[in-house]
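Note that one protein chain is taken out, while the other chains of the complex remain in position.
Take a look at chain A:
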Amino acid sequence: MSERRLLKEYQVVKKELGNHKNIISSLEPIDSDDLTNWTATILGPPNTPYHGHSFDLRIHLTPEYPLKPPQVTFSAYKMPHCNIEFKTGKICLNILDNANWSPVWNLLTVVLAIYQLLSDPVTDSPLNIDLSNILKIKDTSAYYGLIEYYLNNKSDK
């Protein structure tokens, strides 16, 4: 919708990324001439099975942005998480939904919210049913084990 908004976001991201160094290792447009497609890399939060790994995000801003939410996905077959579809990397997060999105949020808040989702999986709305079931019966060791298995094998795929 607004060129200027995208430019402004670019500036804000450049300026503020330093404050989130241990969360987001990178957040930048794929091509600096096209501010509608971005990539981001977030770090696995401590005290989760994701710690020590990093995850790539793809962000696409539609022409309706910021009135409509950005489209964010993880890379396919890379992200074992209860609210993320393993096959596609799609994310089920309420703020990325049309009805709950607010135009005052920006790319930085979105990426931070996804980081938050890694530490706080929502078992009530799963896209990965196996992980969600394991979480529900609170089998922590199985949960860690399964996720680590997936993460360590990802280089094979």
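What to note about this one:
Here is the rule we go by: contacts are C-beta pairs under 8 Å (C-beta built on N, C-alpha and C of every residue); 3 or more make two chains touch, one makes a residue touch a chain; residues count from 1.
Note that in this section contacts and distances are computed from a predicted model.
UniProt records the chain missing from this view under the protein name "RBR-type E3 ubiquitin transferase", selected from "RBR-type E3 ubiquitin transferase", "Vacuolar protein sorting-associated protein 26B", "Large ribosomal subunit protein bL21m" or "Pre-rRNA-processing protein IPI3". For chain A, the residues in touch with the chain missing from this view are 1-2, 4-5, 7-8, 66-67, 83, 90, 92, 97, 99, 102-104, 124-127, 129, 132-133, 136-137.
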